[in-house]
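Data first, discussion second: the structure below is written as structure tokens.
Of the protein chains in this complex, all but one are displayed in their positions.
Chain IDs A and B follow the sequence of writing; residue 1 opens each chain.
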Amino acid sequence: MSVISPPTGRLEAGPATRRRTPVLAVAARTGRRLGASGTVAAALLAVLVLVAAFAPVIAPFDPTAPDLANALTGPGATHWLGTDALGRDTLSRLIVGSRITLVGPILVIAVSTAAGTALALLAAYAGGRVDMVVSRVLDVLFAVPGIVFALVTVAIAGPGLPGVVIGLSIAYTPYVARVVRSAALRERALPYIDAAWVTGRSGLSICLRHLLPNLAPMIMAQAVSALGLAVVDIAAISFLGLGVQPPATDWGLMVKSGIDTALRGYPTEALAAAVLIAAFVAAITVVSDRLTEQAGELR
Amino acid sequence: MNDHLVDVKGLCIDAPVGRLVDDVSFHIDSGEALGVVGESGSGKSLTARALIALTADGLRVSGSVRVAGHDVPGLRGRALRQFRGRSVGMIFQDPRAHINPVRSIGDFLVEPLVLERRQRPDAARRRVLAILDEVGVSDGARRLRQYPHELSGGLLQRVMIASVLAAEPALILADEPTTALDVTSQADVMAILTEQRRERGLALLFITHDLELAAATCDRTAVMYAGRLVETADSTGLQERPGHPYTSGLMVSRPSIDLRATRLPVVPGRPVAAFEAGPGCAFAPRCPHAQTACERERPEARESGGTMVACHRAAELAGSLPTTIEEVSVHG
Partner (left out) sequence: MAESTLERTPVLSVRGLSKRFPDPSRRGAFTTAVDGVGFDVAAGESLAIVGESGSGKTTVARMLMGLETPTGGEITVCGRVRDHRRPGRGERRKRARELQIVFQDPYSSLDPRRRVRTIVHDSLALRGVPAASRGAVVDDLLEAVGLLARHGDLYPRQLSGGQRQRVAIARALALDPKILILDEAVAALDVSVQAQVLNLLADLREERGLAYLFISHDLAVVNQISDRAIVLRNGRIVEEGPTPRLLADPQHAYTRQLRAAVPRPGWVPQRRDQPVPAAR
């Protein structure tokens, strides 16, 4: 008789899985993870995106149509936030301006995150000389302030959104690449990457199938936090008059034109645009903080 | 009965998910070493931390914990800090995680003596050097100038022991102090701990998952499973005559250096946490001797002659449980 039961070499059942989760449950879980402030911030961002998407429908007036008879009025029943020097409805201009305010930074972040992540993965995976060259180039780019890049590209491409987006995308790339590279280096040193390598996976496949999915939460969190910076940078460039060109507008440009009217005793436009920029950036920051916490908790 | 240095009665620790440590009772006298053995998640660290009221927020501790005359759960603020600093020293598995990497070894060792014990810096330094020498750290003066990353794991663990000894505690809690070390460093560290404990008359709570190590270095050994103590006995007695099937299982499934089994006798399945266990004996699902009663009813801890066993069938099985691979293969 064997005193200890016969060796089966088999382990007992582990925890059961839940495969499919209903959408609502996902939303509830996300809400719980974001916490109260995070949920409010996320809701604010969602409202903003909706407003931008349906701007022409929502805007009560044509934002570009001058109405000199009603020029420079304060908040009132018809024009809730008043009108500017040309008599254009401020609320409508804020609503329509949200589109460019949103699209510009998102483009910048999309391009710089893609480029920065690609460079970071290349450097971290290849290591050695490749890493050294990439890191040096990034260091040089890093030393140049973002606005300067934008000013240079704007000088070349002429004022307007395309020049600004190209310039800021280049400026943000080393920032993204640096952060992602150091995370990728840590991830690359883990044995599961060695294991994939010795089973014969190609370098590209290791980067795309192992490194990228594991870095994704961190890259997302980092992109959202950079989004806040991009909003401020683009607003600043618009404020200088080098970004969006009238009659199109964004909030940065509205702060600038609003300052002129404010000097004549009508501060609503500048105030409203500035408050919106601040609220937008604050909401982004809160959400990105929560995302960063989660990215850290994943393991 | 209250003259033990450490006296724990009915210690329970609950988390929101459920019970983690369940009705644990033991005592340690001055100069005595108690080994606590158990697999991962059995609640060893939680128990040790309860002795210095260091359980995480969100855990509820109940039962009586008395250490060196203090009612530990009742200690607050300054009294608690003093108790932790003076009466008890703690040594951890990973010394690197518990030593500030940017301060030198000298700062780490000397500073507490100067700041908390109000010793003069040169006196404190001399004392630290003497202790380093005792724990086998050669060339102490140079070591004091070094930083943690310059020292190997074994050496750093000795520094950790030195820092604990310098505080002259009455009790040392050692939570798997050798698990991260190789066998030779483990032997060094255990030799030093044993030596110092005997010389200074310290009580030692030694946590490990290696039953042979605990039994060889401690006076008494307690075996923990799923948050409960299943057996506590004198170490030699435990090794010669295990009273609980789990104890015996741990002993025979460990490979031996003298004997090679065709197959190791295994305890099937994996360890569980206390709240995962059913209403009966937590070990019953893995136990070759389990009967229906074992699955239904919690076995009580029965004491006889200083030995405690919590098993329904302890009396029947007494003396028949195997202690080596050899016995199992001969019988099987």
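Operating definition for what follows: a contact is a pair of C-beta atoms (placed from the backbone, for glycine too) under 8 Å apart; a residue touches a chain by one contact, two chains touch by 3 or more.
Please read these numbers as outputs of a predicted model, since none were measured by experiment.
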Among B:Asp71, B:Glu116, B:Glu168 or B:Asp182, residue touching the chain not depicted: B:Asp182
Given B:Ile28, B:Ala50, B:Ile192 or B:Ala310, the one touching the chain that is not displayed: B:Ile192
Touch criterion as defined above, residue of B:Arg60, B:Arg103, B:Arg270 or B:Arg296 at the omitted chain: B:Arg270
Chain A residues touching the omitted chain (full complex): 7-11, 13-15, 17, 19, 190-192, 194-203, 210, 213-214, 298-299
Positions on chain B where the hidden chain makes contact: 39-40, 136, 138, 150, 152-154, 181-188, 190-192, 194-195, 209-213, 215-217, 239, 249-250, 253-271
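To be clear about the criterion, only the chains that are shown with their structure count from here on.
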Centre distance in Å when chain A and chain B are each reduced to the mean of their C-alpha atoms: 50
